[in-house]
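Remarks on the structure that follows.
Every protein chain but one is kept in place in this view of the complex.
== chain A ==
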Amino acid sequence: MMNNLSIKYYLTFVLLMMNIIRPVFSEDNSPSAVKVAYIYNIAKFTRWPESTWKDANAPFVLCSYGEDSVSKALIILENKKIDKHPITVVNVEKDQDFQYCHALYISTDDSRLYRYLLSQVDQQKVLTITDESSFFDSGGFVNLVRENKRLRFQISNQQLSETKLILSSKLLKLSILVD
């Protein structure tokens, strides 16, 4: 049997809750658009070894693995420049694709695949950027994270000590260094 009194209480309560709902809106930008901007800026403040490009106008190959909004949004970076190198965005599908990467964006929730992808590139020469990865402890150079609703990025101290890339002091200052 229905208990009419408690239903009334419940309804009154529900309606009260509804009235409280006044969503507070901050002026947010789309997170993926922000992330793409982060990736671009991180690359801009990184210097690759002299020998990386034979030609000053040779392309900067930005590899990406994962079919999320960020990897889709990366396409807007196509033909923007890192120094003088125009960016080419490549979605890696085969093991052979990795050899051309200068930077690799990885998005996956599979820790095994994550480790495998990292093992496919020379981490001393390739800037790996992961997206809010919960496996960042097990490898990777730069990890995008959210802190208090803002996007930040972590840099692995261990990778930093081994890398042949030079990260600008500005970049390091903005980053969260992790062990």
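Quick note on the criterion: a contact is a pair of C-beta atoms (placed from the backbone, for glycine too) under 8 Å apart; a residue touches a chain by one contact, two chains touch by 3 or more; residues count from 1.
Everything below uses one rule, namely that contacts and distances are computed from a predicted model.
Within the choices "TonB-dependent receptor", "Phosphate-specific transport system accessory protein PhoU", "ABC transporter permease" or "GNAT family N-acetyltransferase", the name that UniProt assigns to the complex's undisplayed chain is "TonB-dependent receptor". Checked against the hidden chain, the listed residues A:Asn79, A:Gln99 or A:Ser134 yield one contact partner: A:Ser134. Set against the missing chain, the residues A:Ala43, A:Ile87 or A:Leu117 yield one that touches it, A:Leu117.
Annotation for chain A: contacts to the undisplayed chain at residues 1-3, 6-8, 10-11, 14-15, 17-18, 20-21, 23-25, 28-33, 67-69, 92-95, 108-113, 115-120, 134-135, 137-138.
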